[in-house]
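Excluded from the complex is one protein chain; the other protein chains are retained at their positions.
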Amino acid sequence: MKEELFIRAIKKRKRRDQWFFVFLLVMGFFSLFPLFSVLYYVVSKGWPGLFAANDLISVFGTLEMTLFALLFAAPLGIGLGFYLYETRGTRTVTVIRFIAELLAGMPSILVGMVVYAIVVISTGTFSLFAGSVSLAVFVLPFLARETEDRLIASTSTLKEGALALGASNSRALLQMVLPVMKRPLLVAVLLGVIRAMGETAPLIFTSLGNNFWPAGVFSPASTLSLQIYFDALSPYTGVQAQAWAGALILIAMIMILFLVARWISKGESK
Amino acid sequence: MNWKVTVLVILSFLVSSCGIPATTSQGAVTAKSKMMQLTGTGSTFVDPLLSVIFSEYYQATSTEVNYQPISSGGGIGQIIAKTVNFGVTDVPFNHVEMVSAVQSGGPIEEMPITLGAEAIVYHLPQVSTPLQLDGQLITDIFLGKIHRWNNASIARLNPDVKLPNLPIRVIYRADASGTTYQFTDYLSHISPVWKSDVGVGKAVSWPVGIGGKGNAGVAMAVRSIPGAISYLEFSFAKSSHLQFSWIKNRSGKFVGPNFSSITAAANQSNIITPENFSIVNAPGRNSYPICAYSWVAFYRIQQSPIIKSELNQMLRWLVTKGQTYARQLGYVPLPKRIRQTDLSLLRGNWE
Partner (left out) sequence: MNKFRKHDSDRLFAGALLSFALILVLFIFVIISVLIERSWKSITTFGFSFLTGQTWNPLRHMYGSLPFLYGTLISSLIGLVLATVVGGGTAILLTQFNHLRFVKLATFLLDVLATIPSVVYGLWGLFVLVPWLRNTGEPFLKATLGFVPLFSGQVWGVGLLAAGLILGIMMLPTIISVVRKLMDQVPQELQDGAIALGATRTEKVRMVVLPYARVGILGAVFLSFGRALGETIAVTMVIGNSPTISSSLFQPGDSLASVLVTQFLEASTHLYLSSLYEIGLVLLIVAVLFHSVSKFLVWRVSERARIA
């Protein structure tokens, strides 16, 4: 009798365990369902409208703006990452770290407002340059954190070794650590590019959009993300199709960069 | 992987991508136009017309005019902020805006560039003939007093229509819009309650509904939401195949927006100035009650003589040759007397 109760209790616990597992599987399904749905619609709705003439302007706008942004942000962000890594644990750096966190937690649209208030107003025009500045400020804290994480993950023994052999701190970092860090840092930069590429909100206030090729760096420019946003709000099905096509191109570009980044970091770990 | 190589690749790519525009955009691009690009922003009301006009202007002169429709408020705001070469708005600058603009960059010139109408659009697939509405009914709908399409007061004006038992979903403009200004101006002419409770402006506090961004965003929302109703520039209503109503005018006749009814309304007011611009609720048997002029605004004093002459040329083309594209898109070409005032402004004061 007692044994039966015991077995029943165990069975009940087992059953509960199984139900919990089913619940978890359902949650896992819900996590991945949006991805498949988004990709399905982007591909099926974007495919027909691909290769429109206007897309090219936006593709180049996206590439130019992102590259300019990374030209500003990559050296700054990596340098900052080195600073955070070098000064880990010291008390003065907590202020800097807190400020870096502030910037990381700042909604990107605020960066757009401030760049509008400073760059757009003072140059007297919306521009590709202003857009790049806002993207640069946006990815800067991300790059710094990625750099620091990667430094911590892979090099402390290397640096200690160099220091033990009598190298100066700067030599240890520049001649021992940096060469080894090339690939991880490249991956960090690529991830930064991915983040910057898809960003839309600050560009509305800084680069405005352009139906033509930008006349220069100080001229309004269109990007894929802006094009998707504007076209999505159009009542015409033809224009909406362009939004989907833009989304397909943008996601394809991001996926390629993402896979390249993974490939590089895989090569690293081998 | 070599750093120098990577940097070189990135740099060369940047350079090449900067160079590509000059070589691959359609046809020959002269050096002049590549250095010069006029940027304008503002009204979405005129966007369908301006996008055709500026693309034709590019074909004719290879001058690029980049017009980004945000809203009339955007046209005024960005002129005051001095970030664009010209702004377009469906309502001329009011006193406060004018003062800010003058402080910012000196006196402003404003001139009408087209004439259009606002349609009351709705989404009722079951209804095939145009609904007939009057000003009071429209006011009540936008005040949130009427909730369903089969309401008795709608049925009374449309005895032959079988109205569906659907909720009315009001959609309005979320941004600072000239289209909203003209619409609320009309409702205020009709209803003292509207005038005191909501008022006339580019952005008002709406009693009910959801907001769409730009004329395009509103059209998109009406198209996708059954039972929706909104106010929309006529060209958007036409080209996105939305249903629109006939409205009872001051003479008690139901009229739809079309070339002759807009022209009839405009002919009721001979003199149009930035101070006296409203033509809503016009008298006359055939007048459509919600019509408006769109205005372009720019600084009288321009820092760059090149921009000044390019702008002058473009605006001249806009009010002469450009007007020929208006009718096919649902706008009305500017009446001759107004075109002449525009041209004398461009020739005289501003040369």
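Chains: A and B, in written order; residue numbering restarts at 1 for each.
As a working rule, a residue touches a chain if its C-beta (ideal position, glycine included) is under 8 Å from a C-beta of that chain, and two chains touch if they have at least 3 such contacts.
Remember, it's a predicted structure, so these values are computed and weren't measured experimentally.
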item	value
Sole contact to the chain not displayed, among A:Ala162, A:Val177, A:Met197 or A:Val239	A:Met197
Candidates A:Leu24, A:Ala52, A:Ile152 or A:Val260 - the one touching the absent chain	A:Leu24
Sole contact to the chain not displayed, among B:Ile113, B:Val161 or B:Ala176	B:Ala176
Touching residue (missing chain; options A:Leu67, A:Val114, A:Val180 or A:Ile264)	A:Val114
Chain B, residues in touch with the chain not shown (by the definition above)	41, 70-71, 73-74, 76-78, 80, 96-97, 100, 167, 169, 174-176, 199-206, 209-213, 221, 224-225
Interface with the undisplayed chain - residues on chain A	13-14, 16-17, 20-21, 23-28, 30-32, 34-35, 37-38, 41-42, 45, 76, 79-80, 82-83, 86-87, 96, 98-111, 113-114, 116-118, 137, 140, 144, 168-171, 173-174, 194, 197-201, 204-205, 225, 228-229, 232-233, 240, 243-244, 247, 250-251, 254-255, 258
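Criterion: only the chains that are shown with their structure count from here on.
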item	value
Chain A and chain B, separation of their C-alpha mean positions in angstrom	37
Complex interface listing, chain A residues touching chain B	56-57, 60, 63-64, 67-68, 71, 120-121, 124-126, 182-183, 186, 208-217, 219-220, 233-236, 240
Parts of chain B lying in touch with chain A, wherever the complex brings them together	1, 3, 6, 10, 13-14, 17-18, 20-22, 24-25, 34-37, 39, 41, 51, 54, 58, 64, 66-68, 81-84, 212-214, 216-217, 219-220, 222-223, 236, 239-240, 242
